[in-house]
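One chain of protein is taken out of this complex; the other chains stay put.
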Amino acid sequence: MSRQPGKVSTFLVAAVVRLLGKRGEKREQRERARERERQRELERRKGMSQDELDKLREEEQKGRPGVPPPARERDVGASGAVFGGVLLALLLATVAAAGFIVFYVAFPDTQLLGLCIGLALLFLGVASALAGKRLFPREEAVEERHDFGDEEKRAEIEGILEESVEGVSRRRVLTLAAGAAGATIGAAALMPVTSLGPSVGARIRQTQWSRGRRVVDEAGRPFRPEDVPIGAFRTGFPEGGKFDELDAPLILVRLPWDEIQVSDEFKRFMPDGVMAYSKICPHAGCAVSIYRHPLYEPTEPRPALVCPCHFSTFDVSRGGHLVFGPAGRDLPSLPLALNAAGELIAASGFTERVGPSYGGVRKGPDDQPLHRGEG
Amino acid sequence: MIVRRTVRFFDERIGVAPKLRNALRYVFPDHWSFMLGEIALYSFVVLVGTGIFLAFYYVPSDANVYYNGGYAPLRGTKMSEAYWSVLKLSVDVPAGLLIRQSHHWAANIFIGAIALHMVRILFTGAFRKPRELNYWIGLTMLALAVFEGFAGYSLIDDLYSGMGLVIAYAVALSIPFIGEDFAVLVWGGEYPGATEFWSRLFVVHVFIVPVLIAGLIAAHLSMITRQHHTQFPGTGRTESNVVGSPMWPTYALRSIGLLLITAAVIFLLGGLIQINPIFLWGPYETYLSTNAAQPDYYLGWLIGGLRLMPPFELQLGDYTVVPNPFWFGAGFPLFVFFVLYLWPLIDKRLFGDRRGHELLDRPRDNPRRSAALVAFLGWVALVMLAGATDRVFFRLDIPYEGQIWFLRVMVVLFPPLAYFLAKRYFEDLQARDPHPLRRWTGRVVRRTDDGGFETLDATDGASVAPSEHEEVAQGRSSTPTGS
Partner (left out) sequence: MRRRVGRLLARALLGPPPGRRRLPRPVRVALALLSAGALLFVLAAPSAGDRDRVLAQAPDADTERAPLPEDRAPLARTPATEADRRLVREGRRLFVDGCSTCHGFDARGIADRAPSLHGVGALAADFYLRTGRMPLEDPEDEPRRRKDSFYTAAQRQAIVAYVGSLGGPPIPVPHPERGRLSEGAHLFAVTCAGCHQIVARGGIAPHAVVPDLEGVKAIDVYEAIQIGPYVMPKFAYLTPAERDSIARYVLWTQDPTDLGGWGIGHIGPIPEGMVTLFIGLFALLFTIRAIGERTTE
């Protein structure tokens, strides 16, 4: 038995036309009712004196003239169709809710459960809304508003407050003393809040890196320069350190010597062209995990480290110099050296502050950033 | 029968009958846009319900564990206990994922509904006297809801939320002068912070903020019942009455219907559309990040701002007064909320209107206010767009840096441009669409060429141009107009 798409579509079109037509009809009815109402109002006004009209106008300034809204009647007493609709919706809600129970016990699949409970609520909601809108008599009620603001009572309050303290001498002194006590108690109550965290001290400036500390990978294996081939990036950590602190992770990259444009002093700390940068963006602390390394330099973007959160872009050939994006500082770099076994170690601690900026991020007695400038 | 007995039981003991009677006859002015707040209210109900279920499973701990459950891609992976507990809830607990996803969708809808509600309030002037207090309460709830959403998103400690949390840490750190101490205080140490941080975040998310919001909701609603709703101008509606449907039966039934349908939409989304698939993101480590990571959409304006900001940090000597993330991570939202809080006062001053208003404006009734709102809210939305610039580059191949520069310029140009265009638009609307108050009817007497008079029946204001009947109109009527 083949479906007849023609018929189905005809039916759909007919249904839509019918629905739209009904809407149109209703709108027309409403328009006609409005027009009648308007005519009545006009007739009423024709008989009014000038005074009455003025008064009316005055009222209009405040709002709308006091014609009581007509009690709109509609479909009261429920047509059979509406009643049937509500009943059907309630029935379907029951079925769907039962479905939820069954599936929960037998086959708790997220989609089936969501569908069942969602449909149950939907049908119940439709039933309720339909009943409220079509089944029950609808009326338009008017309530008067109350004006707020009672001058007499306010005056009384003032009186009570003032009278009751009259006769007490040196009120000012008492008020001051009470204020002082209250404020001090408040301050005392706030003290425990400060113990929520340790004091900052110099802690935030210290890092886990210091001269001689080996650079290792996630599994704790030390790196040699050849583990960081040109064009690759590696993630390094301080040997035996806490890997999850912001000062720990490094991103290691390597460039050929002729592409590195930093001072010779800076180059001394890049064994075999391997350089280490803090993997934490100095903007907002995300891990700098985009390494853009051109396969063929002449036609492709320059090598850069980029943070995927706000796309601060750091030029690795210029020692992590910021070239685009919101970061307020360059990417801090860690001076590297080789130990006797040919493994990468830190030549010193970081020479710049690691992690997002804060007030003292650019200062400190031990702070002597290496000059990155063109070599 | 049961109803009568129940009412009698309570009435004889605590005297509920008069209040109940009034409540049942309480009049709601009927306009669909008044129900936006109800959507927010009902999503909050769903949030509380689903949230309690989730809280029974969540473990606020950063202790390292190794996953050994049924989800293959993460088997043997090191993760925090917090992430582990949510992973277990999502993968192993029947209906756990449904409830978690519904919770998240509900939060998205909650905040969206509050925002839409606020836009309605602003454009119709419903924040004017006597409703400033309630407007401020609502605004506070919006701020709390956004914060609450972020806290919940961050609790999971998956890759996306970890990246969000470290940005929050950077923003806290960037507060001028007190940033270092403040951040360390909140996190219980330097990022990633002490173990207690997770308890703190948990308590804030499941107790402090929800209780605050619930209290403010109570205040919001009781203030509404005391003041009654505003209403749009219309036949028989004045500054001193309120016209609409009584609570029982029609409004209550419809409102219950809305509650159920709101919950239905949330649970249907929760069951059918995947949200925040933390099992796909994997656990967070400080040294991990992913492309295309975003905060939830209601924070899109902050990530957008952070991306737009040029690389500038205010320094005094070698002291960094304002680190970069502060500008748009904290300063921008503070400024936006500051303006919104002040809006009722600005409005009073701008229009010299200090009277109370029970009748609402339509947006076109006050083109300057509406245009200013379009400019201001549109400006925020523009910054929000910047949050999606990376995906726009990915999808549409419009270079990222070009987009950022374009938006940097637009951030300056957009508000005046939008104000100008929107003002024209609303004035245009006002001119075209006869306002009920301006729609003249009655008889128009006109001088004819030969010196006599003629009387025109102008029942429809549209048929006589305004200038022609100014001097002679006899009456002014509120003809119901289609709108």
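Going in written order, the chains are labelled A and B, and every chain counts its residues from 1.
As a convention for this text, contacts are C-beta pairs under 8 Å (C-beta built on N, C-alpha and C of every residue); 3 or more make two chains touch, one makes a residue touch a chain.
If you're wondering where the values come from, they're calculated on a predicted model, not measured in any experiment.
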item	value
Chain not shown, its touching partners among those shown	A, B
Residue, one of B:Asp157, B:Asp296 or B:Glu358, that touches the chain absent here	B:Asp296
Touching residue (missing chain; options B:Arg128, B:His228 or B:Arg254)	B:Arg254
Residue of A:Phe103, A:Phe123 or A:Phe233 in touch with the missing chain, whole complex considered	A:Phe233
Interface with the undisplayed chain - residues on chain B	29-36, 38-39, 71-77, 90-91, 97, 101, 104-105, 108-109, 112-113, 116, 159-160, 232-235, 244-245, 254, 257-258, 261-262, 265-266, 269, 271-277, 279-282, 287-298, 300, 362, 387-388, 390-397, 399-401, 420-422, 424-425, 428-429, 432-433, 480-483
Missing-chain contacts mapped onto chain A	16, 20, 34, 110-111, 114, 129, 132-133, 218, 227-229, 231-235, 287-296, 298-301, 304, 306, 308, 311, 313, 324-325
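Heads up, the rule we're going with is that only the chains that are shown with their structure count from here on.
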item	value
Centroid spacing, where centroids are CA-atom means, of chain A and chain B in whole angstrom	11
Sites on chain A touched by chain B in the complex	31, 34, 37-39, 41-42, 45, 48, 53, 56-57, 59-60, 62-69, 104, 108, 110-115, 117-122, 124-133, 136-145, 147-148, 193-194, 196-200, 203-204, 235, 237, 243-246, 248-249, 279-280, 283-290, 307-312, 322, 324-329, 355-363
Sites on chain B touched by chain A in the complex	25-27, 94-95, 97-98, 101-102, 130, 163, 166-167, 169-171, 173-174, 176-177, 179-181, 183-192, 194, 200, 227-228, 233-246, 249-265, 267-268, 270-272, 285-293, 303, 306-313, 315, 317-321, 323-325, 329, 358-359, 390, 400-401, 436-437, 441-442, 459, 474-480, 482
